[in-house]
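A single protein chain has been removed from this complex, and every other one stays in its place.
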Amino acid sequence: MTTHYLVLSALLFAIGAVGVLIRRNAIVVFMCVELMLNACNLAFVTFARQHGNLDGQLIAFFVMVVAAAEVVVGLAIIVMIFRTRRSASVDDANLLKY
Amino acid sequence: MPWLSTLMAVPVLGAVGVSLVKNDKLAKQVALAVSLVVLALTVVMATRFDPSSAERFQFAEVHQWIPRFGVHYGVGVDGIALVLIALSALLVPIVILASWHDADGTGAAAPPKRSVRTYFALLLVLEAMMIGVFAATDVFLFYVFFEAMLIPMYFMIGSYGGVQRSYAAVKFLLYSLFGGLLMLVAVIALYVVAEKNTFMFPELIGAIQDPGTQKWLFLGFFIAFAVKAPLWPFHTWLPDAAAQAPAGAAVLLVGVLDKVGTYGMLRFCLELFPEASKFFTPLVIVLAVVGIVYGAIVAIGQTDMKRLIAYTSISHFGFIALGVFAMTKDAGAGATLYMVNHGFSTGALFLIAGFLIYRRGSSRIADYGGVQKVSPVLAGSFLIAGLSGLSLPGLSTFVSEFMVLMGSYERYKVAAIIAASGVVLAAIYILWMYQRTMNGPTAESVKGFTDLNARERWVVGPLVALLIVFGFFPKPMLDVINPAVDKTLSSVHVTPFTPAVAEKKGAGQ
């Protein structure tokens, strides 16, 4: 049965979402985002299994590619911000507002 | 020869040429030459126009544009469009000549120097669009021109205008876009409801039969035109825009651009939605008459010359709308003639006011006085332009105002009588402005004024000459206009006016 996989996926997603909301460190937030993405991947793969076709697996590969690209860009930005501002806290980077 | 496409192509190419020229003076000369070529072409075209032809739109060109939606590049002119195109083609060279130093940063008002080439290129682009909007026989194409015209005008007000130019430009743009949006909805709905798979105007006449639908679509078109014209109470953008725009741009704005509104009412509202037009006639006539009296009264109270002229135009647009919706032959022809004459009259007023402001650096009426003594020709031409604003017989504006009032009286006596009171109010606002600026002891600040120079005389001369010639001999224009108005009214199905005496005689037989 696939229900357990879905529950796990939902739990992982919830952990990731809460992490994004409550953690200040940009790296941790970033990892939480990755966690959410992978929770989704798990759900996709599960559904692929459940419906007996490959659509979900296909999407999972797309997500992985996007996530990888995102890590490249995102980490570069975080590193740059840390270098200039000596802080990796997301609350300190709030200039882009109003 | 594709006359109308040529008329549009020449100024566009000219604009490109002007913007490429490096030398400012040469750019002005090129712009003037191009506009004169357009004028010459227009005159030739007008002589080839046959008012008695059975073919309604002459010099017609129709090409597929977006076949999927039945959008065409369709142009052609009837008498109404022809005289308005001629008006545009005539005013542009005059405006170019009058605006010679507007972007230079010279003159007492001394606005900061800006790109001269851009200004004259914008003028030429605007000319192409003005010709296009009157020539379009495809409703979609008309809409495109209707909106695209805003762009050059927005930049002319916003970059070259007075102190409050950005406020005025944004107000102008937002108002027009608001109206244009309603019209866009109506244009699309017209296409969908008509189910003709075309936007060609002649094929859409009579396509909408359901009165309820007609009313909604009418409102969409009418509000856009009422904002553009502008009718009371959609008028407050005009005084700001006209006062802040450089005089030349103000002439094209009030003289031609705003005519698109009244032209649209006559062409599209009346013919596409005849039942709705009749239904809304009382409302429109009330708005028009209120506008006539209200515009005149507010004009009397103005302290700024350009704002005053703008308010007189609001009063005059009331007359035009009244003439359009009176739906009689005399009033319709009068309204069309009014559109042209108002272009001459207000054009002259704005331009001469511009000359005054160039000399004195202020548009406040109180800053002048006794100009007549130092610049008699300037004062004299201002008086003639002013008298045309109060529709003095012998000047062409009288013919149109008389025909509008007479034609309206044939059907709506009370409205015509109230509107006629504008005659008295016009005398007050014009003569009072004239007295405050030109009469009395010469003000200190005015003493150094020079009279009109040769260039300025070439600006004013043609306008004054046209006002006088058509004042005594309006027949050439009316001969072109009358058949077109007849055709318009025949698709509205109104009973033509017959004098009471003839009516009785007809009944007796």
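Labels for the chains are A and B, by order of writing; each one numbers its residues from 1.
Criterion: contacts are C-beta pairs under 8 Å (C-beta built on N, C-alpha and C of every residue); 3 or more make two chains touch, one makes a residue touch a chain.
Quick note on the criterion: contacts and distances are computed from a predicted model.
K.L.:
One chain is missing here; what is its name in UniProt, given the choices "Branched-chain amino acid ABC transporter permease", "Anti-sigma factor antagonist", "Sarcosine oxidase subunit delta" or "NADH-quinone oxidoreductase subunit L"?
P.N.:
Checked against "Branched-chain amino acid ABC transporter permease", "Anti-sigma factor antagonist", "Sarcosine oxidase subunit delta" or "NADH-quinone oxidoreductase subunit L": the hidden chain maps to "NADH-quinone oxidoreductase subunit L".
K.L.:
Name every shown chain in contact with the chain that has been left out of the document.
P.N.:
Looking at the entire complex, the absent chain's contacts are A, B.
K.L.:
Using the definition of touch stated at the top, determine which of B:H101, B:K196, B:R364 or B:K475 touches the missing chain.
P.N.:
Only one listed residue reaches the unshown chain, and that is B:K475.
K.L.:
Even though one chain is hidden, which residues of subunit B still touch it in the full complex?
P.N.:
Touching the missing chain: residues 171, 174, 233, 235-237, 294, 297-298, 300-302, 329-330, 370, 372-373, 377, 380, 387, 392-394, 398-399, 402-403, 405-406, 409-410, 413, 416-417, 420-421, 423-424, 427-428, 431-432, 435, 438-442, 472-475, 478-479, 482, 497-505, 508.
K.L.:
Can you list where subunit A touches the absent chain?
P.N.:
17, 20-22, 24, 29, 90-91, 93-98
To be clear about the criterion, only the chains that are shown with their structure count from here on.
K.L.:
For subunit A and subunit B, what's the span in angstrom between their mean Cα positions?
P.N.:
So the centre of subunit A lies 61 Å away from the centre of subunit B.
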